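Removed from the display is one protein chain of the complex; every other protein chain stays in position.
Right, chain A next:
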């Protein structure tokens, strides 16, 4: 089971102008001391149609993480507007917070983001070329979508050492029904994803 449980994510500075940095205050709990850092990422989905326009806003390492409950604020710059298709600038999109341990993603927290003009006039007649300075970003903080993935938390060597308490072969961890065709390309543990909504 996951050694790290995300207990809460508070969206700070929300709503805010489009150009403001994203701020998420993340509270998580760790069951035992983690020998390695956690890596958190904020990914901004530039366009619903294609992942091409996804932007990793920033990634941070978080550590050391001893057993216990921890919190930190993850701040990342606003997306690069040059990479957002003009047609998708205004409207609803998604921002994702992911966390990986030893290169394996184990949680994905998604929020809907609504970008709209505050000025009613602009709202009615949006310019063809989006005016980012006038855009307001509103993150639907009350409705996070959390997906958890099963990953291998142990260092591979530990398993060989501790023959008495061997992890079952990772690829058999999967309930047969949920073998995804979208197998992650990285040899990550096949996920047993659970959408908590």
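What to note about this one:
In this text, a contact is a pair of C-beta atoms (placed from the backbone, for glycine too) under 8 Å apart; a residue touches a chain by one contact, two chains touch by 3 or more; residues count from 1.
One rule holds in what follows: contacts and distances are computed from a predicted model.
The complex appears with one chain absent; UniProt names that chain "Protein HIRA" among the candidates "Ubiquitin-like modifier-activating enzyme ATG7", "POP1 protein", "Protein HIRA" or "DNA primase large subunit".
Residue positions on chain A in contact with the hidden chain: 1-2, 5-10, 12, 23, 25, 27-33, 35, 37, 39, 41, 43, 45, 48-52, 54-56, 58-75, 80, 82-83, 88, 91-94, 96, 98, 100, 102-103, 105, 108-110, 112, 144-150, 152, 155-158, 160-162, 164-173, 175, 178, 181-188, 191-197, in rising order.
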